[in-house]
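Every protein chain but one is kept in place in this view of the complex.
Note that the chains take the letters A, B and C in the order they are written out, and that residue 1 is the start of every chain.
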């Protein structure tokens, strides 16, 4: 297990958070000082509008920005830095695929395949695409352990869908999908695959080349990086087919009164002044994760998750959602009739921060037949003690609400 | 004049920038320590995913985010915080208007009016809108002093265009457009007006209510705020007609298999996890500007600009572009046959950072009959001495290149 | 303990035994609202006539705060003038947001008073307000659909 990491994260030393057990990293992670410092240093030494200036300050800014791009590419094992487009977040990245690629390639009547596990960010853009293009949105369901029904996928693939969008890790159930195998099958059927890596990139080694993703998205803020920066990986084979979505400064090569030409990839997808400090911070987060090693991170998360599942199972009247084995570091549950909001408020009074709600996965909730779940998620700064405090808190909540509910 | 502000900006004390004369604030401004500290404090004390958590940390994050929104609203004198949508930058904000409003309101054959002065960010989105909707893009030209031809505008307004997009201040010529009068005339003709405030908000008091803008956009990074945060002001009367552009988490009210409903304004326009730290930094920048007072800022910029224009005019073989009077703090020029790039490189060797190129305003360049100009822009940390060093640098450049060019 | 301020007996009682739970068959106002951040939803049905709320019922699921608030609300407003309902909604909103609400205090209404603790839990204000927001929007829709004196303000009681 990783130890002593907590002290690298200033948020945990803030007076207001002294005793905080932060179990909501699936929503957003905290940042090590190093990431904050990297951004500060950028602003305090090298800030300028990149790509635009002939002076050295601007050149330094450009180098920072493009070096960050190269670092992201290496981190997810992309073939080239040009495959990395900086976006605001994973959500925007999915939308860029929908507007920039799918709007130009999906024909009326074609099938778009998604799964019931998807976060709204990898679902609503496809609903709207289907509406705009007259395409047909179809679903791959999940079973009572939260696993995708691969038999159903095979059936669906026989309908020759144009595109399959799926998450690598479910933020609502903790399911880890076998994306490499799924992509291999989809490619045999000629289907382009979009992978939502928002919950996987922070927690495991990701190799977009070996998984053969066509498009892959994730957010910096869930992997110790800053807010406001996300990534769209677009495999080179789709670069010619990918059209700009946002228009403006920096993404053009020339502008005339009634016609404009675009810049090369990836810049044609990045309109206006970008969040350079965010890219710099993300690069620092990648360095931080790299030094620890993604295997060690995964092992740490796994240990916490196993311990938590073991302890949770022992609780009376607990309902655990999602897979029993091979569970990502995010656990959804309910206890008796206590509403997750009331549970979250109760735990918060004891310094324990969990999520409650639909986790932007309302289809999952519908399928489970609940309006909301409680959710605890772990990351490298969490400890076994954090898990134990959660369990104690849950026991106390049962006692507090028990007489009523 | 404002004095002693330079020391509040850490970039100017960095070893690499000790003697820097930064004259490219129109591209991006530098940040006072206070803005950087505000973001650090957010990350180090209050970071969480806003709107989503029932725990106090998330509530603090939400409060920061929504307080920043209210602060922005007050700064530009919007009627309500709900009129403020956070975007990545001004560019994205314009695109949101094009996709979110104009795509739903502009009919084939209708006229869209823009001006020749526009930055690509307030031009290319309208070119592409015209293409998508089969609308007709028409231009208001500028005269040899860089002023919009208001007579031509009157003519164009008689054609009952659907929309007029124009900048309040030109980043290429320094023209200040009389937007309030223009909007009044446009409204009489039933035209919806989009104002690009990227170059005005940093430098002058802006009141979107008194100018009656329908939509108004600007970027945080040009007004001492962080990178990665911009603003779309959408007057309440357009809220019902404004459709979401990016889909995903947080912008929905409910999601079903084939249909979703949207959240209220402004959240329906903000999909996925937002750049909360950026909003917090922008709020700090607004506080900083507010304490100095926008009148004092404007006065300072004006003094520098007047001095610069006076001195520049004295230079042999100088060509000054743009208006002679009432000139914003951004000056475009050329000297003899020296190419602006060579000039910028030369000045950079003396620690003077100017822009060279088309400034994302290629139509302006076309009209001026040049491929590029040199551009010096000023902000509150610049001094009269900075201007003098620029003039000295230009004299030296003339000597250096003079024998050749 | 702050928590006990929030989870007062009255609330828990309403949560366990909600009043007016169900759907009115003869409603002329009907609105469903969701709390976008948690997915909780409420379906409110009312029968409004002659400027009075003749009957009201609510359905849906949610946390203690949102359910208790809906239950209390239905009890309070049944038989009330529409103008008064609006006033009460405003007072309730002030109460749960700020903890101060002169008007509520003056009434010495224990059921409403029981929600004062919500103000210490800003993330839960939305829960407390869900039923009331639904009510106000429902009444507004009704007013647009039936623009007769009922919905106007003959008594001047509404501010």
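We take it that a contact is a pair of C-beta atoms (placed from the backbone, for glycine too) under 8 Å apart; a residue touches a chain by one contact, two chains touch by 3 or more.
No experiment lies behind these values; they were computed from the predicted model shown.
In the whole complex the chain that is left out makes contact with A, B.
Which of A:35, A:54 or A:330 touches the hidden chain is settled by the complete complex: it is A:54.
One of A:13, A:243 or A:263 touches the chain omitted from the figure, and that residue is A:263. Within the full complex, the residue among A:131, A:236, A:254 or A:313 touching the omitted chain is A:254.
Against the chain not shown here, subunit A presents residues 51-56, 58-59, 62-63, 250, 252-254, 261, 263-264, 267. Interface with the hidden chain, as seen from subunit B, comprises residues 339-342, 345-346, 349, 356-358, 362, 365, 371-372, 400-401, 404-405.
Here is the rule we go by: only the chains that are shown with their structure count from here on.
Placing every chain at the mean of its C-alpha atoms, the farthest one from subunit C is found to be B.
One finds 44 Å separating the Cα centroids of subunit B and subunit C. Chain geometry summary: the mean Cα position of subunit A and that of subunit B are 31 Å apart. Residues of subunit B in contact with at least two other chains: 52-56, 58, 250, 252, 254.
Touching of two or more other chains is recorded for residues 37-39, 41, 123-124 of subunit C.
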